[in-house]
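Before I ask anything, here is the structure I am working with.
Here is chain A:
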Amino acid sequence: MIQIDGVAKRFGANTVLDGIDLRIAPGEVVSILGASGSGKSTLIRCINGLEKLDGGTISVDGHRVDDPKQLQLARRCCGTVFQLFNLYPHMTALQNITLAPIEVLKVPRRQAETEARELLAAVGLAERADAYPAQLSGGQRQRVGICRALAMKPRYLLLDEVTSALDPEMTAEVLSILARLAESGTTMLFVTHEIEFARHISSRIVFLDQGRLLADLPTDRFFAADGGLAQPRIAQFLSKMSKS
Partner candidate 1 sequence: MSLTFDPTTLAPYLGDLAAGARLSALACALALAGGLALGIVAALMRTSASPLVRRIAGVYADVFRNVPFIVQLFFLFYGLPEIGVELSAFGTGVLALSLAGGAFTSDVIRSGILAVEPGVLEAAQVSGLSRLAIYRRIVLPIALRSAVRPLGSVFVNLILTSSILSAITINELTGSAKIIASDTFQPFEVYALLLLLYAVMTWLVSLSAGALHRHLNRAA
Partner candidate 2 sequence: MRYADFTHHDLLLLLQGLGVSVALFVATTIIGSIIGLAWAMLRYYRTPLLAPLAAAVAELLKNSPVLVQLFLVFFGLPVLLETDLTPVQAALITLSGNTAAFVYVIAVSAIESVGREQLETARVFGLSRWQALRRIVAPQAAAFGFGPLAGLLVNQLQVTSLISVIGVVDLTKAGAILNVRTLKPFIVWTVIGVLYYLMARLIARSCARVETRLRAHSQWKGL
């Protein structure tokens, strides 16, 4: 269970997160929606410890993220996929995926490589295992990024706008992989602009606006006229997004 209690985060005079309470249970697929600057990415970055909290607590399976001694344990439970891929440029796709399992989980190299190749095959990149990131397209890099996160066998998968840097065709590639993952029961926390996709695969939708949690509803409730859409801010946001 990821437990988020009263989390606050400020950047200088700017309050980006203002008292967020959230629970993510294993098996859920939760999408976080909201306008740019609403604090969505910051929330994910607080969960995996990339940002320090200015208030409140976050714990992953009981490990407190704000306690330096427990942070590494919390991180082991989570896998992160980034908007800009962030692959290690000096390592091949295979090496990118096997680095953490070998160094952190102490998995033997042979085994790590076999498992990595299986992951790459599942996303259709089996023949590109020895390619360097510079030789891969954006969509391919993101698929490697997903494999890299999955290689640690995380309990929770954190995805931060993972298709925002891709063109429509590559976006479709990646989304279909993510849909498969959701169906297989992986716990996922998405930050995304892809409303239709979120509607299709999420069990729950969370809406952030200017650092506050405006809605936390099961998907069909969120998109219902008397549920999420009843809130003017949400209705406004959704209509704007559907126009683009």
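Heads up, the rule we're going with is that a contact is a pair of C-beta atoms (placed from the backbone, for glycine too) under 8 Å apart; a residue touches a chain by one contact, two chains touch by 3 or more; residues count from 1.
Selection rule, in plain terms: all candidates are chains of the complex that A comes from, given by their letters.
What you see is a predicted model; the values in this text were computed from it and never measured.
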Direct contact with chain A in this complex, candidates 1 or 2: 1
Contacting residues of chain A [partner candidate 1, same complex]: 48-50, 72, 75-76, 78-80, 82, 84-90, 92, 99-100, 103-104, 132, 134-135, 148-149, 152
